[in-house]
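Apart from one protein chain that is not included, each protein chain of the complex appears where it belongs.
Up next is subunit A:
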Amino acid sequence: MTTFLGIPAPRGVGHLRGEHSFPDAARGALADSQLRRNLGHATRTIRGKRANVVGELDDWEQLRLAGSALKAATMARLDEHLERLEREVTARGGTVHWARDANEANAIVTRLVQETGASEVVKVKSMATQEIGLNEALEAAGIEAHETDLAELIVQLGGDLPSHILVPAIHRNRAEIREIFLREMPGVDPELTAEPRRLAMAARAHLRERFLRAKVAISGANFAVADTGTLLVVESEGNGRMCLTLPETLITVMGIEKIVPTWQDLEVFLQLLPRSSTGERMNPYTSAWTGVTPGDGPQAFHLVLLDNGRTAVLGDELGRSALHCIKCSACLNVCPVYERTGGHAYGSVYPGPIGAVLSPQLTGVEDNASLPYASSLCGACFDACPVRIDIPSLLVRLRAQHVDEQRKRRVPSAEAIAMAAASWVMSSPRRFAAAEKASRAGRLLGRRTGRIRTLPPPLSAWTASRDVPRPPAETFREWWARERGGAG
(Lines give C-alpha, C1' and ligand atoms only; values in the text may rest on other atoms or scores of the structure.)
Protein backbone atom coordinates (compact mmCIF):
# COMPACT_ATOMS: atom_id res chain seq x y z
CA MET A 1 0.00 0.00 0.00
CA THR A 2 1.47 3.30 -1.06
CA THR A 3 -0.95 6.04 -0.16
CA PHE A 4 1.87 8.12 1.32
CA LEU A 5 2.29 11.41 -0.54
CA GLY A 6 5.70 12.56 0.59
CA ILE A 7 6.48 15.44 -1.74
CA PRO A 8 10.10 16.19 -2.62
CA ALA A 9 11.57 19.70 -2.61
CA PRO A 10 10.36 21.59 -5.70
CA ARG A 11 12.57 21.82 -8.79
CA GLY A 12 14.06 25.10 -9.92
CA VAL A 13 14.21 26.76 -6.51
CA GLY A 14 16.89 26.71 -3.83
CA HIS A 15 20.17 24.83 -3.76
CA LEU A 16 19.65 21.09 -3.54
CA ARG A 17 20.44 20.14 -7.15
CA GLY A 18 23.65 20.79 -9.04
CA GLU A 19 23.89 21.70 -12.71
CA HIS A 20 26.34 18.86 -13.31
CA SER A 21 26.53 15.28 -12.11
CA PHE A 22 29.01 14.58 -9.32
CA PRO A 23 31.63 12.94 -11.59
CA ASP A 24 31.59 15.86 -14.03
CA ALA A 25 31.79 18.45 -11.26
CA ALA A 26 34.47 16.52 -9.39
CA ARG A 27 36.74 16.31 -12.44
CA GLY A 28 37.34 20.06 -12.35
CA ALA A 29 37.89 20.08 -8.61
CA LEU A 30 40.42 17.28 -8.82
CA ALA A 31 42.47 19.21 -11.34
CA ASP A 32 42.60 22.31 -9.05
CA SER A 33 45.73 21.82 -6.98
CA GLN A 34 45.18 25.01 -4.93
CA LEU A 35 41.74 23.79 -3.90
CA ARG A 36 43.11 20.39 -2.94
CA ARG A 37 45.85 21.99 -0.83
CA ASN A 38 43.34 24.23 0.99
CA LEU A 39 40.97 21.34 1.62
CA GLY A 40 43.67 18.94 2.71
CA HIS A 41 45.04 21.44 5.23
CA ALA A 42 41.63 22.36 6.61
CA THR A 43 40.21 18.85 6.99
CA ARG A 44 43.48 17.56 8.51
CA THR A 45 43.47 20.38 11.08
CA ILE A 46 39.89 19.85 12.15
CA ARG A 47 40.22 16.06 12.29
CA GLY A 48 43.06 16.44 14.75
CA LYS A 49 41.18 18.92 16.97
CA ARG A 50 38.07 16.77 16.99
CA ALA A 51 39.97 13.62 17.91
CA ASN A 52 41.55 15.43 20.89
CA VAL A 53 38.35 16.72 22.45
CA VAL A 54 36.35 13.57 21.77
CA GLY A 55 39.16 11.61 23.45
CA GLU A 56 38.67 13.71 26.61
CA LEU A 57 35.22 12.21 27.25
CA ASP A 58 35.03 8.65 28.52
CA ASP A 59 31.27 8.56 27.91
CA TRP A 60 31.38 9.56 24.23
CA GLU A 61 29.83 6.30 23.00
CA GLN A 62 27.04 6.55 25.58
CA LEU A 63 26.35 10.10 24.41
CA ARG A 64 26.20 8.93 20.77
CA LEU A 65 23.77 6.16 21.65
CA ALA A 66 21.61 8.60 23.60
CA GLY A 67 21.70 11.09 20.72
CA SER A 68 20.71 8.45 18.20
CA ALA A 69 17.84 7.15 20.35
CA LEU A 70 16.64 10.69 21.09
CA LYS A 71 16.41 11.48 17.40
CA ALA A 72 14.57 8.26 16.55
CA ALA A 73 12.17 8.84 19.42
CA THR A 74 11.55 12.41 18.28
CA MET A 75 10.76 11.38 14.69
CA ALA A 76 8.26 8.76 15.88
CA ARG A 77 6.17 11.52 17.50
CA LEU A 78 7.19 14.43 15.28
CA ASP A 79 3.64 15.70 14.75
CA GLU A 80 2.94 15.93 18.48
CA HIS A 81 6.24 17.66 19.22
CA LEU A 82 5.66 20.28 16.51
CA GLU A 83 2.16 21.01 17.78
CA ARG A 84 3.55 21.42 21.28
CA LEU A 85 6.30 23.73 20.03
CA GLU A 86 3.72 25.84 18.21
CA ARG A 87 1.59 26.16 21.35
CA GLU A 88 4.52 27.16 23.56
CA VAL A 89 6.01 29.68 21.11
CA THR A 90 2.58 31.23 20.56
CA ALA A 91 1.84 31.40 24.29
CA ARG A 92 5.06 33.38 24.77
CA GLY A 93 4.38 35.99 22.14
CA GLY A 94 5.82 34.41 18.99
CA THR A 95 4.00 33.63 15.73
CA VAL A 96 4.37 30.25 14.03
CA HIS A 97 4.09 29.75 10.25
CA TRP A 98 4.11 26.47 8.33
CA ALA A 99 5.70 26.07 4.91
CA ARG A 100 5.13 23.06 2.65
CA ASP A 101 8.15 23.85 0.52
CA ALA A 102 10.86 26.35 -0.42
CA ASN A 103 8.53 28.57 -2.42
CA GLU A 104 6.05 28.88 0.41
CA ALA A 105 8.76 29.57 3.00
CA ASN A 106 10.35 32.25 0.80
CA ALA A 107 6.97 33.90 0.26
CA ILE A 108 6.24 33.94 4.00
CA VAL A 109 9.60 35.44 4.92
CA THR A 110 9.44 38.01 2.12
CA ARG A 111 5.98 39.12 3.25
CA LEU A 112 7.07 39.34 6.89
CA VAL A 113 10.06 41.51 5.97
CA GLN A 114 7.91 43.72 3.74
CA GLU A 115 5.43 44.21 6.58
CA THR A 116 8.21 45.74 8.70
CA GLY A 117 8.99 48.23 5.93
CA ALA A 118 12.68 47.23 5.95
CA SER A 119 14.62 46.96 2.70
CA GLU A 120 17.58 45.07 4.15
CA VAL A 121 18.06 42.23 6.64
CA VAL A 122 21.01 40.75 8.51
CA LYS A 123 21.33 36.97 8.44
CA VAL A 124 22.79 34.36 10.74
CA LYS A 125 24.41 31.47 8.88
CA SER A 126 21.68 28.94 8.26
CA MET A 127 21.55 25.79 6.15
CA ALA A 128 17.74 25.91 5.85
CA THR A 129 17.73 29.36 4.25
CA GLN A 130 20.58 28.33 1.92
CA GLU A 131 18.60 25.24 0.99
CA ILE A 132 15.52 27.23 -0.04
CA GLY A 133 17.44 30.01 -1.80
CA LEU A 134 16.03 32.69 0.48
CA ASN A 135 18.64 35.33 -0.37
CA GLU A 136 17.74 35.10 -4.05
CA ALA A 137 14.02 35.29 -3.27
CA LEU A 138 14.54 38.37 -1.09
CA GLU A 139 16.69 39.99 -3.75
CA ALA A 140 13.94 39.43 -6.32
CA ALA A 141 11.62 41.33 -3.97
CA GLY A 142 14.11 44.19 -3.63
CA ILE A 143 15.35 43.23 -0.16
CA GLU A 144 19.07 43.09 0.48
CA ALA A 145 20.20 40.14 2.63
CA HIS A 146 23.55 40.55 4.38
CA GLU A 147 25.31 37.39 5.52
CA THR A 148 27.15 38.08 8.77
CA ASP A 149 29.04 34.86 9.46
CA LEU A 150 32.65 35.48 8.39
CA ALA A 151 32.76 32.49 6.06
CA GLU A 152 29.34 33.27 4.57
CA LEU A 153 30.48 36.86 4.11
CA ILE A 154 33.57 35.63 2.23
CA VAL A 155 31.33 33.46 0.05
CA GLN A 156 28.81 36.26 -0.54
CA LEU A 157 31.44 38.91 -1.34
CA GLY A 158 33.25 36.46 -3.61
CA GLY A 159 30.07 35.74 -5.58
CA ASP A 160 30.74 32.13 -4.68
CA LEU A 161 28.84 29.16 -3.26
CA PRO A 162 29.43 27.57 0.15
CA SER A 163 31.39 24.31 0.03
CA HIS A 164 31.19 23.01 3.60
CA ILE A 165 28.37 22.86 6.16
CA LEU A 166 30.36 24.39 9.00
CA VAL A 167 33.10 26.41 7.28
CA PRO A 168 31.51 27.41 3.98
CA ALA A 169 34.70 29.10 2.70
CA ILE A 170 36.94 26.11 3.47
CA HIS A 171 38.00 26.08 -0.18
CA ARG A 172 39.57 29.54 0.13
CA ASN A 173 42.95 30.29 1.66
CA ARG A 174 44.00 33.50 3.38
CA ALA A 175 45.52 35.07 0.26
CA GLU A 176 42.34 34.52 -1.72
CA ILE A 177 40.23 35.95 1.13
CA ARG A 178 42.44 39.04 1.30
CA GLU A 179 41.93 39.62 -2.41
CA ILE A 180 38.14 39.29 -2.06
CA PHE A 181 38.09 41.79 0.83
CA LEU A 182 40.29 44.31 -0.99
CA ARG A 183 38.07 44.05 -4.05
CA GLU A 184 34.61 43.97 -2.43
CA MET A 185 34.70 45.72 0.96
CA PRO A 186 34.07 49.46 0.66
CA GLY A 187 36.61 51.49 2.64
CA VAL A 188 38.83 48.58 3.54
CA ASP A 189 42.42 49.38 4.56
CA PRO A 190 44.49 48.93 1.37
CA GLU A 191 47.41 47.81 3.58
CA LEU A 192 45.36 44.81 4.72
CA THR A 193 47.56 41.74 5.09
CA ALA A 194 46.52 38.09 4.76
CA GLU A 195 46.98 37.42 8.48
CA PRO A 196 43.74 35.76 9.70
CA ARG A 197 43.49 38.18 12.66
CA ARG A 198 43.68 41.21 10.36
CA LEU A 199 41.11 39.72 8.02
CA ALA A 200 38.71 38.95 10.90
CA MET A 201 39.07 42.53 12.20
CA ALA A 202 38.30 43.89 8.74
CA ALA A 203 35.08 41.86 8.79
CA ARG A 204 34.27 43.20 12.26
CA ALA A 205 34.65 46.78 11.11
CA HIS A 206 32.69 46.10 7.92
CA LEU A 207 29.67 44.63 9.75
CA ARG A 208 29.58 46.68 12.94
CA GLU A 209 27.46 49.55 11.70
CA ARG A 210 25.16 47.16 9.86
CA PHE A 211 24.44 45.26 13.09
CA LEU A 212 23.72 48.43 15.03
CA ARG A 213 21.20 49.75 12.50
CA ALA A 214 19.52 46.45 11.51
CA LYS A 215 15.75 46.32 12.07
CA VAL A 216 15.14 42.75 10.88
CA ALA A 217 17.21 39.60 11.31
CA ILE A 218 16.77 36.16 9.78
CA SER A 219 18.21 33.04 11.37
CA GLY A 220 17.97 29.29 11.31
CA ALA A 221 17.89 27.16 14.44
CA ASN A 222 20.12 24.35 15.66
CA PHE A 223 17.50 23.09 18.09
CA ALA A 224 13.94 23.81 19.17
CA VAL A 225 12.66 22.49 22.48
CA ALA A 226 9.06 21.31 22.12
CA ASP A 227 7.90 21.47 25.72
CA THR A 228 9.19 24.98 26.43
CA GLY A 229 9.12 26.58 22.96
CA THR A 230 12.81 27.48 23.25
CA LEU A 231 14.93 28.03 20.10
CA LEU A 232 18.72 27.74 20.07
CA VAL A 233 21.46 28.99 17.78
CA VAL A 234 24.99 27.68 18.27
CA GLU A 235 27.81 29.88 16.93
CA SER A 236 31.28 31.26 17.51
CA GLU A 237 31.71 34.79 16.33
CA GLY A 238 28.96 36.75 18.04
CA ASN A 239 27.36 37.67 14.72
CA GLY A 240 24.55 35.32 15.71
CA ARG A 241 24.06 37.12 19.03
CA MET A 242 24.08 40.47 17.21
CA CYS A 243 21.32 39.34 14.85
CA LEU A 244 19.28 37.54 17.50
CA THR A 245 19.44 40.38 20.02
CA LEU A 246 19.66 43.85 18.49
CA PRO A 247 16.97 44.04 15.72
CA GLU A 248 13.29 44.67 16.41
CA THR A 249 12.05 41.70 14.40
CA LEU A 250 13.49 38.18 14.27
CA ILE A 251 12.42 35.61 11.68
CA THR A 252 13.66 32.05 12.19
CA VAL A 253 13.39 29.42 9.45
CA MET A 254 13.71 25.91 10.82
CA GLY A 255 13.49 22.46 9.26
CA ILE A 256 10.84 20.42 11.08
CA GLU A 257 13.45 17.80 12.03
CA LYS A 258 15.39 20.20 14.29
CA ILE A 259 13.08 19.68 17.23
CA VAL A 260 13.95 17.94 20.51
CA PRO A 261 11.24 17.01 23.02
CA THR A 262 12.67 18.48 26.25
CA TRP A 263 15.21 20.96 27.60
CA GLN A 264 17.03 18.05 29.23
CA ASP A 265 17.66 16.50 25.79
CA LEU A 266 19.96 19.42 24.99
CA GLU A 267 22.46 18.05 27.53
CA VAL A 268 23.25 15.35 24.97
CA PHE A 269 23.37 17.48 21.83
CA LEU A 270 25.26 20.41 23.37
CA GLN A 271 28.02 17.94 24.14
CA LEU A 272 27.95 16.08 20.81
CA LEU A 273 27.69 19.07 18.48
CA PRO A 274 30.63 21.38 19.35
CA ARG A 275 33.11 18.55 19.83
CA SER A 276 32.11 16.98 16.51
CA SER A 277 31.96 20.16 14.48
CA THR A 278 34.69 22.63 15.42
CA GLY A 279 36.58 20.29 17.72
CA GLU A 280 35.91 22.54 20.73
CA ARG A 281 34.64 21.54 24.16
CA MET A 282 31.96 24.17 23.69
CA ASN A 283 31.44 26.74 20.97
CA PRO A 284 32.01 30.34 22.16
CA TYR A 285 28.35 31.45 22.02
CA THR A 286 24.96 29.76 22.20
CA SER A 287 21.77 31.82 22.33
CA ALA A 288 18.48 30.42 23.62
CA TRP A 289 15.21 32.36 23.44
CA THR A 290 11.58 31.56 24.01
CA GLY A 291 9.01 33.69 22.21
CA VAL A 292 9.46 37.32 23.15
CA THR A 293 10.98 38.66 26.37
CA PRO A 294 9.69 42.17 27.16
CA GLY A 295 12.57 44.63 27.25
CA ASP A 296 15.18 42.14 26.03
CA GLY A 297 15.83 41.38 22.37
CA PRO A 298 13.48 41.49 19.37
CA GLN A 299 9.89 42.31 20.32
CA ALA A 300 8.47 40.51 17.26
CA PHE A 301 9.38 36.87 16.66
CA HIS A 302 8.28 34.65 13.77
CA LEU A 303 9.07 30.95 13.46
CA VAL A 304 8.72 29.34 10.02
CA LEU A 305 8.50 25.53 10.14
CA LEU A 306 9.79 24.07 6.88
CA ASP A 307 8.99 20.71 5.25
CA ASN A 308 10.56 20.99 1.73
CA GLY A 309 10.98 17.25 1.21
CA ARG A 310 11.59 16.26 4.81
CA THR A 311 8.34 14.31 5.12
CA ALA A 312 9.30 12.42 1.96
CA VAL A 313 12.50 11.35 3.74
CA LEU A 314 10.52 10.47 6.86
CA GLY A 315 8.36 8.03 4.91
CA ASP A 316 11.31 5.68 4.32
CA GLU A 317 11.84 3.43 7.31
CA LEU A 318 15.63 3.39 6.91
CA GLY A 319 16.31 6.59 4.95
CA ARG A 320 14.56 8.69 7.61
CA SER A 321 17.62 8.43 9.86
CA ALA A 322 19.29 11.01 7.56
CA LEU A 323 16.96 13.51 9.29
CA HIS A 324 18.78 12.81 12.56
CA CYS A 325 21.70 14.88 11.24
CA ILE A 326 22.65 17.80 13.53
CA LYS A 327 24.77 19.39 10.74
CA CYS A 328 28.07 19.09 12.60
CA SER A 329 29.99 18.22 9.39
CA ALA A 330 32.26 15.65 11.07
CA CYS A 331 31.51 13.24 8.20
CA LEU A 332 32.81 15.73 5.64
CA ASN A 333 36.11 16.16 7.41
CA VAL A 334 36.87 12.42 7.54
CA CYS A 335 35.66 11.58 4.02
CA PRO A 336 38.43 10.73 1.51
CA VAL A 337 36.12 11.64 -1.38
CA TYR A 338 35.11 15.04 0.09
CA GLU A 339 38.72 15.83 0.94
CA ARG A 340 39.67 15.52 -2.73
CA THR A 341 36.64 16.99 -4.49
CA GLY A 342 35.46 19.66 -2.05
CA GLY A 343 31.85 20.61 -1.51
CA HIS A 344 30.89 22.25 -4.80
CA ALA A 345 31.07 18.93 -6.65
CA TYR A 346 28.04 17.70 -4.70
CA GLY A 347 25.85 20.39 -6.27
CA SER A 348 23.80 20.84 -3.08
CA VAL A 349 24.16 22.95 0.06
CA TYR A 350 24.55 19.62 1.84
CA PRO A 351 27.87 18.21 0.63
CA GLY A 352 29.95 15.25 1.77
CA PRO A 353 28.65 11.89 2.98
CA ILE A 354 25.52 13.21 4.71
CA GLY A 355 24.73 15.33 1.65
CA ALA A 356 25.09 12.28 -0.57
CA VAL A 357 22.23 10.63 1.33
CA LEU A 358 20.19 13.68 2.33
CA SER A 359 20.07 15.58 -0.99
CA PRO A 360 18.81 12.66 -3.14
CA GLN A 361 16.15 11.91 -0.56
CA LEU A 362 14.97 15.52 -0.30
CA THR A 363 14.76 15.89 -4.09
CA GLY A 364 13.91 12.33 -5.12
CA VAL A 365 16.79 10.09 -6.15
CA GLU A 366 16.40 10.69 -9.89
CA ASP A 367 17.29 14.39 -9.41
CA ASN A 368 20.58 13.61 -7.65
CA ALA A 369 21.25 10.17 -9.07
CA SER A 370 25.06 10.41 -9.08
CA LEU A 371 25.41 11.37 -5.41
CA PRO A 372 24.88 7.91 -3.83
CA TYR A 373 27.92 6.80 -5.86
CA ALA A 374 30.11 9.65 -4.54
CA SER A 375 31.60 7.48 -1.84
CA SER A 376 34.17 4.78 -1.28
CA LEU A 377 31.90 3.18 1.39
CA CYS A 378 34.90 3.13 3.73
CA GLY A 379 32.72 3.73 6.78
CA ALA A 380 34.72 6.63 8.28
CA CYS A 381 31.60 8.82 8.21
CA PHE A 382 29.60 6.36 10.32
CA ASP A 383 32.39 6.23 12.92
CA ALA A 384 32.55 10.03 13.09
CA CYS A 385 28.79 10.70 13.19
CA PRO A 386 27.78 11.89 16.67
CA VAL A 387 24.25 10.52 16.24
CA ARG A 388 25.38 7.26 14.58
CA ILE A 389 23.74 7.69 11.18
CA ASP A 390 24.75 4.60 9.18
CA ILE A 391 25.62 6.60 6.06
CA PRO A 392 27.33 3.74 4.14
CA SER A 393 24.25 1.51 4.41
CA LEU A 394 22.01 4.39 3.33
CA LEU A 395 24.24 5.02 0.30
CA VAL A 396 23.99 1.38 -0.75
CA ARG A 397 20.23 1.50 -0.31
CA LEU A 398 19.97 4.62 -2.47
CA ARG A 399 22.11 2.99 -5.16
CA ALA A 400 19.70 0.06 -5.16
CA GLN A 401 16.76 2.46 -5.43
CA HIS A 402 18.41 4.19 -8.36
CA VAL A 403 19.10 0.87 -10.12
CA ASP A 404 15.48 -0.18 -9.57
CA GLU A 405 14.24 3.05 -11.14
CA GLN A 406 16.53 2.51 -14.12
CA ARG A 407 15.26 -1.04 -14.51
CA LYS A 408 11.69 0.23 -14.63
CA ARG A 409 12.66 2.24 -17.68
CA ARG A 410 13.41 -1.01 -19.58
CA VAL A 411 16.44 0.41 -21.35
CA PRO A 412 19.54 -1.51 -20.22
CA SER A 413 22.21 0.74 -18.73
CA ALA A 414 25.71 0.99 -20.17
CA GLU A 415 26.96 -0.70 -17.03
CA ALA A 416 24.59 -3.66 -17.54
CA ILE A 417 25.76 -4.04 -21.15
CA ALA A 418 29.41 -3.85 -20.12
CA MET A 419 28.93 -6.45 -17.40
CA ALA A 420 27.07 -8.80 -19.75
CA ALA A 421 29.89 -8.48 -22.29
CA ALA A 422 32.53 -9.11 -19.63
CA SER A 423 30.69 -12.23 -18.50
CA TRP A 424 30.59 -13.57 -22.07
CA VAL A 425 34.32 -12.94 -22.58
CA MET A 426 35.43 -14.36 -19.25
CA SER A 427 33.40 -17.57 -19.56
CA SER A 428 35.75 -18.85 -22.32
CA PRO A 429 39.58 -19.08 -21.94
CA ARG A 430 40.03 -18.57 -25.67
CA ARG A 431 37.88 -15.47 -25.76
CA PHE A 432 39.64 -14.13 -22.64
CA ALA A 433 43.10 -14.57 -24.19
CA ALA A 434 41.95 -12.80 -27.32
CA ALA A 435 40.51 -9.96 -25.29
CA GLU A 436 43.73 -9.60 -23.34
CA LYS A 437 45.69 -9.26 -26.56
CA ALA A 438 43.16 -6.78 -27.87
CA SER A 439 43.52 -4.68 -24.73
CA ARG A 440 46.99 -3.78 -25.87
CA ALA A 441 45.33 -1.48 -28.35
CA GLY A 442 44.47 0.53 -25.26
CA ARG A 443 48.16 1.39 -24.92
CA LEU A 444 47.61 3.93 -27.60
CA LEU A 445 45.60 5.83 -25.03
CA GLY A 446 47.00 7.39 -21.91
CA ARG A 447 50.60 7.29 -23.14
CA ARG A 448 51.60 10.48 -21.40
CA THR A 449 49.97 10.08 -17.99
CA GLY A 450 49.64 6.31 -17.70
CA ARG A 451 45.90 6.88 -17.13
CA ILE A 452 43.01 6.67 -19.57
CA ARG A 453 40.42 9.30 -18.72
CA THR A 454 37.77 8.63 -21.36
CA LEU A 455 36.91 5.46 -23.24
CA PRO A 456 34.48 5.33 -26.19
CA PRO A 457 30.85 4.37 -25.46
CA PRO A 458 29.58 2.18 -23.88
CA LEU A 459 32.78 1.98 -21.84
CA SER A 460 32.56 5.72 -21.28
CA ALA A 461 30.01 4.92 -18.56
CA TRP A 462 32.85 3.36 -16.60
CA THR A 463 35.35 6.15 -17.20
CA ALA A 464 32.78 8.83 -16.37
CA SER A 465 33.60 8.41 -12.71
CA ARG A 466 37.05 6.78 -12.73
CA ASP A 467 40.21 6.71 -14.77
CA VAL A 468 41.45 3.40 -16.19
CA PRO A 469 45.13 2.50 -15.93
CA ARG A 470 46.92 2.09 -19.24
CA PRO A 471 46.98 -1.66 -20.12
CA PRO A 472 50.35 -3.36 -19.55
CA ALA A 473 52.68 -4.04 -22.46
CA GLU A 474 52.46 -7.74 -21.77
CA THR A 475 49.60 -9.79 -20.33
CA PHE A 476 50.09 -12.08 -17.33
CA ARG A 477 49.66 -15.16 -19.54
CA GLU A 478 52.30 -13.92 -21.95
CA TRP A 479 54.67 -13.26 -19.09
CA TRP A 480 54.02 -16.75 -17.70
CA ALA A 481 54.60 -18.35 -21.08
CA ARG A 482 57.86 -16.43 -21.52
CA GLU A 483 59.25 -16.96 -18.02
CA ARG A 484 58.22 -20.61 -17.60
CA GLY A 485 59.17 -21.68 -21.10
CA GLY A 486 55.77 -22.86 -22.16
CA ALA A 487 55.43 -25.19 -19.12
CA GLY A 488 52.08 -23.62 -18.40
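The rule we apply is simple: a residue touches a chain if its C-beta (ideal position, glycine included) is under 8 Å from a C-beta of that chain, and two chains touch if they have at least 3 such contacts; residues count from 1.
One rule holds for everything that comes next: contacts and distances are computed from a predicted model.
In the listed set "L-lactate dehydrogenase complex protein LldG", "Flagellar hook-associated protein 2", "Zn-dependent protease" or "Substrate-binding domain-containing protein", the entry agreeing with the UniProt name of the missing subunit chain is "L-lactate dehydrogenase complex protein LldG". Residue in contact with the omitted chain (choice from A:Arg11, A:Arg111, A:Arg281 or A:Arg407): A:Arg281. Among the residues A:Ile256, A:Leu303, A:Cys325 or A:Ile354, only A:Ile256 touches the chain that is left out of the figure.
When the missing chain is restored to the complex, the residue among A:Ala51, A:Ala73, A:Met426 or A:Leu444 that touches it is A:Ala73.
The residue touching the chain not shown here, chosen from A:Thr95, A:Thr116 or A:Asn173, is A:Asn173.
Residues of subunit A that touch the chain left out of the display are 2-7, 38, 41-42, 45-46, 49, 59, 62-63, 65-66, 69-70, 72-73, 75-79, 82-83, 92, 97-100, 104, 148-151, 154, 167, 169-170, 173-174, 177, 196-197, 199-201, 203-204, 207-208, 211-212, 225, 228-230, 236-239, 241-242, 244-246, 256, 263-264, 266-268, 270-271, 278, 280-291, 293, 295-297, 305, 307, 311-312, 314-317, 320.
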